[in-house]
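Removed from the display is one protein chain of the complex; every other protein chain stays in position.
Entry: chain A
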Amino acid sequence: NEQLAIPQLRQSSYRHETPPTNPSRRCLHLGYFGGKRLHKISWSAPKPSPLTRSAPMAKLAIFFTLTLSLLPFLSHSFSPDTPTDRRILVLLDDFSLKSSHSIFFTSLKSRGFDLDFKLADDPKLSLQRYGQYLYDGLILFAPSVERFGGALDVAAVLDFVDSGHDLIVAADTTASDLIKSVATECGVDFDEDPSAMVIDHQGYAVSDVDGDHTLIAADELIRSDVILGKTKIEAPVLFKGIAHSLNAANTLALKVLSGSPSAYSANPSAKLSSPPSLTGSAISLVSVVQARNNARIMISGSLDLFSNRYMKSSVQKAGSPSKYEKSGNEQFVTEVSKWLFHERGHLKAGNLRHLKVGETGEPAMYRIKDDLEFYVDIFEWSGNSWEPYVADDVQVQFYMMSPYVLKTLSTDKKGLYHTSFKVPDVYGVFQFKVEYQKLGYTSLSLSKQIPVRPFRHNEYERFIPTAFPYYGASFTTIFFFYLFVFFLVIKTRFAGALQMAGFFIFSVVYLYNNRMVGRPPFSIL
């Protein structure tokens, strides 16, 4: 099953301009130089084959040797075959966070991640070197930073995401424009009022002092096993921070933790003069975004959510009799981070293949009304190995501008999905399409083009029973015509017989041709 690599999918045509989904670092690098740059050279000249280039060839060779020599160092990093992130850069406002949030970091380290802590304004900050990304994930625990140090800026962070890497952004009341603009670019709008916080007079966490109800015991979690794990999070999650909202049209972003109906976003120390702009369940406390290239982003309105203090603290939601010894924060954060770093919910599909029933080997073209079988392999990454993905809702479309056939695939529970159907009675250029978008999972979009041709001239039915009267009519006409010609001509001239023979031959040829066409004469009348 090692052959089931993503590059087998029909993405090669994207190679020139955009990096492909989750490529390995090596592939990306070569794709960049070998593909895009040379692509420009080839504007004027025909595209040279890699073996006939001289100067670019030398460059290419150097990169090959470089990458080959780097291979041992890179082998433990993220790749399509092992999609879990490995190296993570953590940017902090100050290093005290390292200890105050140590539970979260330790859990990451214990899962095998390689954390690199840096100050957000470190002047040597850089995500990539020589066009290669040094990290697979980025955690921004620096809400107040106004400007990153080094070569890092918003664009660099977004490019990082756009090349398939993952991101955690945590904000709080001190959130800077920089952090807010990163969030906005990812589809999350923080409340524009800089002093506003989420307040909930119904769902606050009971504490010793009767505060301003900004510490919230949130329990409106998304119902998704793949994001939050199979074990239900019983205790409420403690949250203190700012609210954000999602654009309803944004299909990529999800509210993982949303505000209760009584929550609103306002300045807790000022008197409310106008209705708050963000209220109720429109408020999202923690959101996740899965970009189109399956890069995953988590945005939290609270940095304290990740802190040791909140994780260890006991929690009781106002008005609720049950008191929990430990808040749900630790479980929540751990499970979401598992999803985020592709330890869960990462699918790969490939080996799309189809064949005519009773034949082996993939045909280049089908005929209308052919019976065909369709196969596709889908696997899920379990964190350290590829396991068969089992679901009963994977569908294949036989598509030409609209789906002509839509079939649910059955699985053998070993990763192989299969169905069979009859090609519709329409010719054209069709596509087998597997579009699988399920909450929390990587979206699968595979297609394979296949033309469908009409019948050949000799594939039609030779004789149709309903047309027998017409055959009868034509043969009777022919027969009596010969009889007529015989009596009219044969008596007078011998030449007439010859002519008649000629007519006879012609008619036979004509009928033979009609038989070849397969459409009996006048049957469509």
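General observations
Heads up, the rule we're going with is that a residue touches a chain if its C-beta (ideal position, glycine included) is under 8 Å from a C-beta of that chain, and two chains touch if they have at least 3 such contacts; residues count from 1.
Basically, contacts and distances are computed from a predicted model.
For the chain that is left out, the UniProt protein name among "Glucose-induced degradation protein 8 homolog", "dolichyl-diphosphooligosaccharide--protein glycotransferase", "Nucleoporin Nup43 isoform X2" or "Trafficking protein particle complex subunit 2-like protein" is "dolichyl-diphosphooligosaccharide--protein glycotransferase".
Touching the missing chain, out of A:Ser195, A:Thr251 or A:Asn384, is residue A:Thr251.
When the full complex is taken into account, the listed residue touching the unshown chain is A:Thr184, out of A:Ser107, A:Gln132, A:Thr184 or A:Gln395. The missing chain, though absent from the display, is touched by one residue of A:Leu125, A:Ala218, A:Ala295 or A:Val423; that residue is A:Ala295. One chain of the complex is left out; on chain A, the residues touching it are 12-14, 17-18, 36, 39-40, 42-43, 46-47, 153-155, 158, 161-162, 177-178, 180-181, 183-190, 192, 246-247, 249-253, 289, 291-293, 295, 365, 400-401, 427-431, 449, 451, 453-454, 456-457, 510, 513, 517, 524.
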